[in-house]
Structure formats: C-alpha cells, structure tokens
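Here the complex is missing one protein chain, while the rest keep their positions.
Entry: chain A
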Amino acid sequence: MSGSSNIVAMKKIVQQLRFEANINRVKVSQAAADLQQFCIQNALQDPLLTGVSSSTNPFRTQKVCSFL
C-alpha cells in the first residue's frame, strides 16, 4: 500500500474522531432516570411483563379438532 493512501486513511480516522469527540453528552444519572421512566410508564402495556389472560391470548393452546 502506498504511503499517500495510508495518509488519506489516517486523515479520515482523525476526522471521524474529531466529530465523535465534539458531541454533547448527557449525565448518566439523567440518561438512566429517563430510561427507567420510559420502562415504568410502558410496563402496564407490556404483555410479556404483565402476562396475557387466556381469553385474550391469540396464542392460547389450541383445542384439537378432528374431522368426524
């Protein structure tokens, strides 16, 4: 690989790192609190958390039908 393409590749790496270094970061305490709030607010609508009653469960165990 030629020296100049190494330099081009390295320039891109530095450019990308500069971009990533400049973002705003939110405090973990705030981020964690927001995630928790989201989960808790949506918990009652989460069928896998609350359980599904057999009357409303589209996947309830099927009764076997046989042709007579």
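One rule holds in what follows: a contact is a pair of C-beta atoms (placed from the backbone, for glycine too) under 8 Å apart; a residue touches a chain by one contact, two chains touch by 3 or more; residues count from 1.
As a working rule, contacts and distances are computed from a predicted model.
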*Of the options "Presenilin", "Trafficking protein particle complex subunit 12", "Guanine nucleotide-binding protein G(I)/G(S)/G(T) subunit beta-3-like" or "Phenylalanine--tRNA ligase alpha subunit", which is the UniProt protein name for the chain that has been left out of view?*
"Guanine nucleotide-binding protein G(I)/G(S)/G(T) subunit beta-3-like"
*asked:* Suppose we count only contacts with the excluded chain; which residues of chain A make the list?
replied: 3, 6-7, 10-11, 13-14, 16-21, 23, 25-36, 38-43, 45-49, 52, 57-62
